[in-house]
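One protein chain is absent from this view; the other protein chains keep their places.
Chains here go by letter, A, B and C, matching the order in which they are written, and residues are numbered from 1 within each.
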Amino acid sequence: MTTLGVASVVIYGAMFIVPGDPATLLVGGSKPNPEALAAVRRQFHLDDPFWQSYLRWLSGAVRGDFGVSLVYRSPVSDLIASRALTTILLVAYAAIVIVIAGVGLGVLAAWKEKRAGVVITMATTVMMGAPTFVMAVIFVAVFATGLGWFPVFGAGSGLTDRLWHLTLPAFALAFSWIAYVAQVTRAAVRDEIRSEHVDTAHARGVPERLILRRHVLRNASGPILTVSGLTVAGLFAGTAVAEQAFGINGIGALLVESAAKQDLAIVQAISLVLVAAFVVVNMLVDLCNALLDPRAAGRAAR
Amino acid sequence: MSALLSIDRLRVELPAAKKGMRTVIHDVSLDVQAGEAVGLVGESGSGKSMTTRAVMRLLPEGARLSGEIRFDGISIPGMDRRALRRWRATRVGMIFQDPRAHINPVRTIGDFLFEGVMLDGRLSTSQARERISHLMRAVGIADVDRRLNQYPHELSGGLLQRVMIAAALTTEPELLLADEPTTALDVTTQEEVIAIIDELRRERGLAMLFITHDLDLAAAVCGRIAVMYAGSIVEEQKADALGLATSHPYTKGLLAARPELGRRERRLQTIEGRPISAFEVGDGCAFATRCPRVRDRCRQERPAPTQVPGGRVACHFIDFIDAAAGSPAVGSGGGTR
Amino acid sequence: MSVLQVAPKPDSREITSWGARFDGPTTVACVIVVVFTLAAVFAPVIAPYDPTQVDPSAVYQGPSVAHLLGTDNTGRDILSRLLHGARSSLLGPAIVVLIAAVVGTVIAVSAAWIGGRFDAFVSRALDVIFAFPGLILAIVAVAVIGPGLLAPAAALSISYIPYIARVLRTAAIRQRNLPYIAALEVQGFGAVAICVRHLVPNLLPLLIVQATVSYGYALLDLSAISFLGLGTQPPTPEWGLMVANGQSSIIAGHVEQSLYAGLTILVAVVAFNVLGQGLAKAFMGDDR
Partner (left out) sequence: MSNPVLEVRDLRKVYPVAVTDDCPDGEFTALHGESFTLASGGSLAVVGESGSGKTTCARLIVGLERATSGAVLIDGVEQIRTRASSARRRQRGRQVQIVFQDPYSSLDPRQRVRDCLNEVLKLHFDMDARERARRVGELLDQVGLDERQAGALPRALSGGQRQRVAIARALAAEPKVLILDEAVAALDVSIQAQVLNVLADIRDATGVAYLFITHDLAVVQQICDDVVVMRSGRIVERGTVASVLERPTHPYTQRLLASVPRPGWTPRRRTTTGEPPASNGHPLPPESETKEPLP
């Protein structure tokens, strides 16, 4: 919660730290005339002390009111709300792909260290270097324009059509994260496999299957859950690139557009929402970790 | 009569960090009879723990093993997975040095104990509960029900080691392997834990292979002691015959180097140099680099174990030692420097 | 909040000593990094064409002797653009990592040394920065300061601090509690002397590993920003920008520009990753 509070101050304060008039920024790059500036000042209460205007902005934000965009001439919350579904769908799609593929590959690589492990390690090392926008180019070239299996651009309408449209973006977005989750999972599982309490289990004649389930996966689930959560949170940032690359009209694309047009009201609102998403996901992960590990129960309290 | 556990010319090599293999055990032969307690004593790196790991088939991946280990006549290295698991689950119990690392931290004490009992497959849940409570009380844990619901981090090291002992005994094994079970504990706790192990072992007529670096501790609970140095057993003796005239120079050196209550010397007698690792041993006697009475032959030829009254000693000059020694315990080596 | 690094972290306990010996992949990665660096430095000398020179008569040419990698939609030589692009593409992450490494180390070591409330405050502050994905912070910075290399690089420098500082802090606390540090304190050495002469040098291998891996990710993030049109501005050649530029040509069947630029980024990032992991392994293996 503290994190979110500080983050909101930083996001709001960002426009005050650069030299010059914040009002100029809010007008959004267009040539400011004095009257417009004064109007903006009044609208955003910029003549009030910083804390006062910040609190006003924050209390609005909590109610879902982020003010009005000067570039789009419509309420920021409406702009966001109309695009949120697409983005959430994309993130959820990618997240499911990442967790299933990443954790699966990671466990496989650790458990069958000799054969699958080597291949998976090599593959994930390369995958980790493949950014979303590069994968987007390759996917479009191969699956869309090349094979024609998937649409090139757009988000589609209706659930199945949307999912079909979002498949390439989701996989492009998921690609390097799969590798990341797989590598962390592999390391966590391998650490447990080599741990002394697993030796004890072997020495007591516990069957391999049970060792894997009760002692290895159970104990490795903490770090795996943590990276998975972090990854999902990170996806909210990554959508900016994926949406831009595939011409999808989501929150991420809106963020990029507004940044290019220096429409601060929108940038502030979206960053706050994304950071909030990150914090919430991480809090959930910490909560789960506390349930999973009796030793963490005390630590998670803070 | 065949021994319960019979280790015959065991040799173990491990893959080295860089390339090739490193010998960690050269030649270990040791029998443990049913109901007998044998101590395996050595300094760090002597290969004593690796010997127990070889017996339990817990060697690291890539390890190469030769020689034979038999339990009740059955070859352990030759067991298939099923048989190995069955054997581990029912006929042998192991106590490790560091209970905190060796018990799964995210599972309760109850989970840990029940896991072992239920593997046996012969007991109903209520019988299992009965046996566990009984064992918990036997190792001196009073508040059984509360303890079963606790996690390892809520228990002290001494208590956790008692849990480990109880766990090792739940399936009523015939052999107990104890790998430095008290090294991580305070002296007073050590005495308790050792007493518990000794008492329960005698009550049940269990055989035990007891690994430690402390000769006196081994002698207190074992009938026979094998002393290891650099991957080989240099001496095997009845516990009460250790350090007597026919003892190996290394054993004598160890006994003399250890300060002892009730005996203050101006200077302790020392063994020169440092303990070497098994892979550093050349063709000769492993102890040749430190032995006070080393001869040319020692550096060239590895001594075979020789029968002496009470046991076997691997030294070329065992007769000479016998003749030279008048008093027990202290070899004259340290004094003539 | 959970402590985590961008890459599967090398075990920081192990990395305490020098003396690297590389395995095969690491050597290859090392060579690639050197080649790319040389390409960036000597781009004006080795590039066959001016990277910004438009040639309407030579649009979308395939690979030929004249244009080894072909030309783009305005007839610019792709190879020359890649070589020149190496300059801004590689310089940006270097600035980011340098700043993050220096600031991160100072923060980590002083937090570890001073401990107590200061350490708690630092950890909390790092958590807050960590909650801003680098990309978002960079976009906010662009919105405030304006597009170009400066704003995203500055933002990423800040957002990469936790990645370095968290790992280093954990390692520094471990070192701090080792008796050799206590022995120096008992001798009467001052805190700064101990940190500079003993603590930091022992953290250096870990710092190098962490910085190398971070470099790869900073490169990735910065090129993503350029791809979005918020970073380096045309006509300056930059890899991410080239991918974006070539995007519209893909539908027309001309994948070259995007593909080559994309692959170059991929190779560079993978090379830094492998190098970082190889370094970690080399440092670890030597520890004994």
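Following the convention adopted for this analysis, a contact is a pair of C-beta atoms (placed from the backbone, for glycine too) under 8 Å apart; a residue touches a chain by one contact, two chains touch by 3 or more.
In this text, all values refer to a predicted model and were calculated from it rather than measured experimentally.
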Going by the touch rule at the top, give the shown chains the omitted chain contacts. B, C
Out of C:Gly24, C:Pro56 or C:Gly116, which is the one that touches the chain we can't see? C:Gly116
Of the residues listed, C:Leu38, C:Leu68 or C:Ala183, which one is in contact with the missing chain? C:Ala183
Could you please point out the subunit B residues that touch the chain left off the display? 43-44, 137, 139-143, 156, 158-159, 162, 186-192, 194-196, 198-199, 213-214, 216-217, 219-221, 253-254, 257-271, 274-275
So which bits of subunit C touch the chain we can't see? 16-18, 110, 112-116, 118-119, 173, 176-180, 182-183, 185-192, 197-198, 201-202, 287-288
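The working rule: only the chains that are shown with their structure count from here on.
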Using Cα averages as centroids, what's the distance between subunit A and subunit C in whole Å? 20
Pull out every residue in subunit C that's touching 2 or more other chains. none
Where subunit A touches two or more other chains, by residue: none
Per the contact definition, I'd like the list of subunit B residues that touch subunit A in the complex. 56, 58, 84-90, 94, 96, 98, 101-107, 115-116, 119, 151, 153, 167
Of all residues in subunit C, those that touch subunit A in their complex: 1-2, 4, 6-8, 124, 127-128, 131-136, 139-147, 216, 220, 223-224, 227-230, 240, 243-244, 246-247, 250-251, 253, 255, 258-259, 262-263, 265-271, 273-274, 277
Over in the complex, which subunit A residues touch subunit C? Could you list them? 2-4, 6-7, 10-11, 14-15, 17-18, 25, 125-126, 128-134, 137-138, 140-141, 145, 152, 180, 183-184, 186-187, 226-227, 229-230, 233-234, 236-238, 240-241, 244-245, 255-256, 258-260, 262-264, 267-268, 271, 274-275, 278-279, 282, 285-286, 289
